[in-house]
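First the structure, then my questions, so here it is.
With one protein chain removed, the remaining protein chains of the complex are shown where they sit.
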Amino acid sequence: MEVYLYIALFAPLVGSLFAALFGATPKTYITGIVTSGLLFTSFVSSAILLSYVMSGHTVHVELMTWMATGDLYIPFGFVVDQVSVTMMMVVTIVSTVVHVYSIGYMDHDKGFNRFFSYLSAFVFSMMVLVMSDNFAGLFIGWEGVGLCSWLLIGFWYHKESATWAANEAFIMNRIADLAMLIGIFMMYWNLGSLQYDVVFANIGNLPMHIITWIGIFLFIGAMGKSAQFPLHTWLADAMEGPTPVSALIHAATMVTAGVYLVIRANPIYDLIPEVGYFIASLGAFVAMFAATMALVNRDMKRIIAYSTLSQLGYMFVAAGLGAYWVALFHLMAHAFFKALLFLGAGNVMHAMSDELDPVKMGGLYKAMKGTAILMILASVALAGIWPLAGFFSKDKILEVAFSSEHYILWGTLWITAGLTAFYSFRLIMLAFFGEERYKNFGFHPHEAYPYMLIAMSPLAVLAVIAGWFEHDFIRLVTTLLPGYEFHTHHVEAILIAVTSLIALTGIISAILMYKKGPLDTKWENNICYKILINQYFIPKIYDEVFSKPYLKLSKLAWKEIDLKIVDATVDGIANMIYQTGEKTHTMQNGNLSSMLRWMVIGLVVLLVLAVAFTAGYNAVNLQAM
Amino acid sequence: MEITLTHYLVLSTLLFAIGLIGVMRRKNLLMLFFATEILLNSVNIGMAAISHYRGDYTGQMFAFFIIAIAASEVAVGLGLLIVWYKRTGKIDLDQMTSMRG
Partner (left out) sequence: MFEAIAFYLFAALTIVMFTITVMTSQALYALTAMAAGMIFISAFFFILGADFLGAIQIIVYTGAVMALYAFGMMFFDTTRNVIEKRSNPRFVVVLGGLAAVLVVFIVLAPIVTNNLEAHYPIDLAVGNTQAIGMVLFTKYLVPFELAAVMLLVAMVAGIVLAGKKMDKSLTLMAEEEIALLHASTANETTEEGVH
C-alpha cells in the first residue's frame, strides 16, 4: 500500500521534472501527454488508496528524517487517512482533467512545455500539503503551492498586469504565512512536536489563551490562502493567469488549502468555539460580500472568481460551527462544478479571442452547444438545485447554521444563495442567450476541440452525482472527523423548501432580466453600482494606505539609509585602510638611515611589550600565590 | 668604594646607547660601521664583567668569539663598501635609495 502512496505523491513531480527538460524548447505535445498520463497514474493510485481507506485502514509512512537537531524532530512523513484521501481524490481528478484540457487550451502558446512543468509542480506541492502528517510538511506544501501559483499567475510574464497580480498574490499569502508560522512556532514551543497525532492528543493540556492564539494564528494563515476578507483582493486579480490555472488553483485546490487546514486542525478548533464563531461570521460576511460584487461585474472570469470566494465563505461557516465533514463535503462538490465553470469560461474565452466582457458576447449557444450545456449544468449545481451536487452540500451548511441557532448567519447565507443563483445565471444569459452581440465586434466563435470537451465531462458527471454519495461520505469521513448533531429534524423539510425557493427565484429573475441582453446603461450611474463595480473601493484603499506609503518609505530607506549611511560606512572603512597604507608608505623610502631608526623604534616597542607582559604576568601569579 | 657588577652594567648600557645613537645618526656609511663597532664593544665589556663577578669562563669565551666575528664582519663590510664606491662614487646614505618601496 505504501507504494501507492509514493506513486500518488511523486508522479506529478516526475511529470514536472520531465516537462522542465523541455522548458526552453518550442512546444512539443509529448510534455502535455506525459504529464497528463502521470497525473492519471496518480489519480488511479489515489483511487486504490480510497478503496483501501474505505475498508477502515490508514496508511502512514515516514519517508526520511528532515530535521533532527536537539529536541526538534521533523520527519518527511505522509499519512493517508479519510480526510487526506478525500482531498487527494479531488486534487487528482481535477488536475488530470485540467492537464488534458490544457493540451488544447495552450495549443498556440510559446510556453507550452513550461506551463506543464509548473502545473505538475503545483499538483505535487498540493499533494505534499494534504498528505503530510505534520504541520511542518503542511507548511512546505503551503509554500510550494504559493510559489507555483505565483509562477502560474504570472505565466505570461511579459504582461505587466500579470506580474503585478502574481506578486500581489504571493505577497498577500506571505503576510498570512507569517501568522501561520507564528501559530506553528507556538505549537512547537508548547508541545515539543509538530506531528498531528502528538499535537492533537496534547492540545487540551495547554492553557486556554494559548490554544486560542494558536487557533487564531492558524486561521489567519488560512485566510491568506483562502482569500478571506481582508486578504481577498488577490483572488480576483489572479485571473490574469491562463484559465486552466484558475480552474485548478483558484477553484479546486489552493484556495481550499485554508479550509483543509481548519478541517485538519479540528481538535484545536473544537476547544475554542468563540474563534470558531468568529470564523463562521467572517465566512458568512465574505460570502455575502463577494456575491454582491459578482452581481455587476463585467469580467467573466472575475464573476466566477467572486463566486469561488463566496463559496469559500460557505465552507468556513461550516468549519467554524464545528461541522467539519459538511465543509469537506462542500469543498469536494464545489471543486467539481467550479472547475467545470472555469474550463467552460476558458472555452468561451478562446472562442472570443480572449474577450472577457459578457456584454460583448451573447447568443453563443448556437456556436458552442457543448460548452453551453456544461456551463449551464455547472451553474445549476452551483445554485444548489436538486438533484445536483450543490444542493446537498449547500443545504447542509444552511442546516448547520440554523441548527446552531445562529439565525443571522443563516439569513446571510440564505440571501447569498439567492444572489449566487442570480449572478450565475446572469452570466449564462448574457453569454449564451439573447441576440448575438458579438457580431458587432467582429468575433468568430467556434467550439473547442472535442477532446477538451471530453476531458471536461467527468467533472460534469461528478457535479451531478457527487451529492448522491452523501451517506457513504459521512460514513467514511466521520471515522476521523467529529460528527455533527443536527437539531433541526422537525424543520428540515421547510428549510430545504425555503432554500430551493430562493435559488429558483434567483435563477428565474436572472433569466427574465437578462433575456434581452444587458441592462440599460442608466444603471451604471447608480451609487450602489459604482460601489460594487469598484469592489467596494478596497483595492484602491489598499493602494493608498499600504502600497504608496510603503513605496515612499522604501525610497527613503534607499536614499537616506542605504546610500548615505551603509554605503558611507563601508566606503569609510575601506578608505581608512587605504589611507593607512598611504601614510605608512613613506616608511619605505629606501633610506638606510631612516630604516635603521624604524628598526630601533620597533625594537623598543617590542621590548616594552615584553617587559609589560612579563611584569603583569608575574604580578598576577604572585598575587595568586 | 666597591665597584660591583652594576657599575659595569651601567657602563655597558651607556656605551650601547651611544652606539645606537651613532647608528641612527650617521649618514656616512663608514661612520655607520664605526658605530656598529661601538655596539659590539659595549657588549664585550658586559660579558667580561659578568664573567668576573660570577666566576664563570663562559662570558670571556663569548667575548672572544664576538671579537672574531666583528673582525670578519669589518673585512666583508669594507669590501662591499669599496665595490659600492667604485660603482657610484659616493657613500652618503641619503642618496642610496634604490631600495625604495
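We call the chains A and B, going by the order they appear; numbering starts again at 1 in every chain.
In this section, a residue touches a chain if its C-beta (ideal position, glycine included) is under 8 Å from a C-beta of that chain, and two chains touch if they have at least 3 such contacts.
Fair warning: this is a prediction, and the values are worked out from it, not measured in the lab.
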Check your understanding: The chain left out touches which of the shown chains?
Key -> A, B
Check your understanding: Taking the entire complex into account, which one of A:474, A:504, A:531 or A:600 touches the absent chain?
Key -> A:600
Practice item. Give the residue, chosen from A:30, A:508 or A:610, that touches the chain omitted from the document. Key: A:610
Practice item. Mind listing the chain B residues that contact the chain we can't see here? Key: 1-3, 5-9, 11-28, 30-31, 33-35, 37-38, 41, 44-46, 48-52, 54-58, 60-61, 63-65, 67-76, 78-83, 85, 91-92, 94
Study note, to complete from the structure: Had the left-out chain been drawn, it would touch chain A at residues 597, 600-601, 603-604, 607-608, 610-611
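Here, only the chains that are shown with their structure count from here on.
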Study note, to complete from the structure: CA centroids of chain A and chain B: separation to the nearest Å works out as 88
Revision key, fill the gap. Chain B residues touching chain A in their complex are 20, 23-24, 26-27, 29, 32, 93-94, 96-101
Study note, to complete from the structure: The chain A residues in contact with chain B across the complex are 585, 587-593, 596-597, 600
